[in-house]
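The full complex has more chains than appear here; those shown keep their coordinates.
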Amino acid sequence: MRNLLDITDLTPQEINSLLSIAMDIIKSPEKYNTVCKGKKLATLFYEPSTRTRLSFSAAMMELGGNVLGFSDANASSVSKGETVADTVRVISCLADIIAMRHNKDGAPWVASQFASVPVINAGDGSHCHPTQTLADLLTVKRRKGGFDNLTVGFCGDLKYGRTVHSFTRALGRYKGIKFVFISPEELKIPNYLRQDIENKGFSYLETDSLDKHIASLDILYMTRIQKERFDDEEQYNRLKDSFILDVKKMNNGKSDMIVLHPLPRVNEIVQEVDFDPRACYFEQVLNGKYIRMALIYSLLQWRDGSNLQPVDYEVVEGGTCNNSKCISSTEQVKPLFKLMPSGKKSCFYCDELV
Amino acid sequence: MRNLLDITDLTPQEINSLLSIAMDIIKSPEKYNTVCKGKKLATLFYEPSTRTRLSFSAAMMELGGNVLGFSDANASSVSKGETVADTVRVISCLADIIAMRHNKDGAPWVASQFASVPVINAGDGSHCHPTQTLADLLTVKRRKGGFDNLTVGFCGDLKYGRTVHSFTRALGRYKGIKFVFISPEELKIPNYLRQDIENKGFSYLETDSLDKHIASLDILYMTRIQKERFDDEEQYNRLKDSFILDVKKMNNGKSDMIVLHPLPRVNEIVQEVDFDPRACYFEQVLNGKYIRMALIYSLLQWRDGSNLQPVDYEVVEGGTCNNSKCISSTEQVKPLFKLMPSGKKSCFYCDELV
């Protein structure tokens, strides 16, 4: 059985296969509209996310399947103190596949240890959001034809934005990618990601000026400054208006640059930019539905197969994760760590370096 | 593409067509139980409404379609600051038709400007609620055979009750209607509606006595005094018990009078009246489901057609709407106004007179 917890759970070949299936769905939707007849998707959303939840729902429905679940932890047994482990064991009796959104880093890893059906990570804390990344990749594939030798700018909240982390990791598997990280000092990319990029020998630069660098970009990935990630409202208000994309800045971009955004946006892209043909963020939503169709279909197909993803780390016990947002701080699970060939150790659930 | 935002978006001929389709559905439901197979309805409910949401859901299911959506703004991306405009652009990628309930006046008008699928207004603030009106019309049609020359009494909260406004406008298109508005001074019909009725030359009277006028009525439309419309609980408590319909008052009504109520009721109709055959409010619920089936079916049929409703006003820019409950006060939209042949100007979104 296979899960999708992090984008790197999929080999580049498997990602290509998913992209091909998505393209085939776009071309011939009628071939797929009953392939999940009699199957049920459970959407377990411990924090609200209309877009992602409804995208999964629409995807399953267009495959002919059914959807059940919850959209809010307060209307669930969670309020009675149930663990993620028990919840997914229960849901495994009621559904054929699970899509989980959780506020704690690593929760879907816990789920995958106890579920007897495939688990899809639909976003965990500020950690991973692999299906958004698949949507991003499908959008790039359809607009750019491929992934090699692209210069990719990320702008906004690069510290907490999980879509940034996920997309960066996914692109890190192709050739000749150049990264440009554009953010205020307070919201720079986290250390583990910087080290990961350095280890792989990719070219990257960090800057606080979108104006200076927009002309070099093939892809501009804008992100929201997320209010819910700040403890301090004043700091939020000071930063939220930085790094706004407007028509003037767009004029300095290449004619075939594409603008991505995981949505929802607040005001980091002004509405006028929506009418620029380089703006792809609503296309991403549509592509997100198609790639989720391909993913659900494939995971159910792969369910009884044995094509497990070979990993380059060893799973070891011992110690405690120091990340207070890690699911291991609240859920009664064995503390596990990934031991890399380099000798580095990181939390199995949330990837925090020890 | 057609939307249903206000009841007057439909010509009297189109309303007749919807009523006929609904009657045919009642007669031969099996003809319609797969006509929306593979289609999806999105129910976007920014404020709770069990009845309306479940009626839309049941309607779509009886047409063979699927339903997705949210029932509460808190469990949606709205809590992250997303605009109505962006939400409907996203939902247009995921569903084939939208039913929207919103707490702000005019929100479905904003939605219709950005959606690429048909939008149905399922109630906006205290402004319009056209599908309730269609349910009311179907109930009158089935009970009375037609609409001309009826004396129609409205009782209760006529100031904030959007169902009253919508039904009054709809009836204002038939011949020989007499209106009797029965309410406390504080809850009389709004000015724009009074002017509208006067302009059309209809006979109407305003009174605070149900007892005096019930004998003249063909239709008695009761409404709830809505707690959530009051800032002041004391005023609510003082008014809520006025204008209660009981068996004694019913005894003075005509034998073929019908009693309508949009539900939910609190105590404005005593339970004993439910057993009077003239009480039609639960029939209205059933009729509401059938007319919503007819509406969804028709809007999806009309989607690629060009039968746009000719309007008698010009849309002009300039100025700001003064209604603090208008969606234009919170959503970043162009201020637009309807300029009538008479020279009157009203807000495009919420109908507030300038």
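Letters A and B name the chains as they come in the text, with residue numbers starting at 1 for each one.
Please note the rule applied: a residue touches a chain if its C-beta (ideal position, glycine included) is under 8 Å from a C-beta of that chain, and two chains touch if they have at least 3 such contacts.
Everything numeric here is computed off the predicted structure, so don't read it as measured data.
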| item | value |
| --- | --- |
| Total identical subunits in the assembly as filed, 2 in place | 3 |
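Please note the rule applied: only the chains that are shown with their structure count from here on.
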| item | value |
| --- | --- |
| Subunit A on subunit B, rotation in degrees - Cα superposition, rounded to nearest 5 | 120 |
| Approximate Å spacing (C-alpha centroids) for the pair subunit A, subunit B | 41 |
| Subunit B - residues contacting subunit A, complex | 38, 40, 42, 66, 68-70, 72, 74-82, 85-87, 89-91, 93-95, 332 |
| For the subunit A and subunit B complex, residues of the former touching the latter | 33, 48-51, 54-55, 57-58, 61-62, 67, 71-72, 75, 224, 226-228, 263-266, 271, 282, 285-286, 289 |
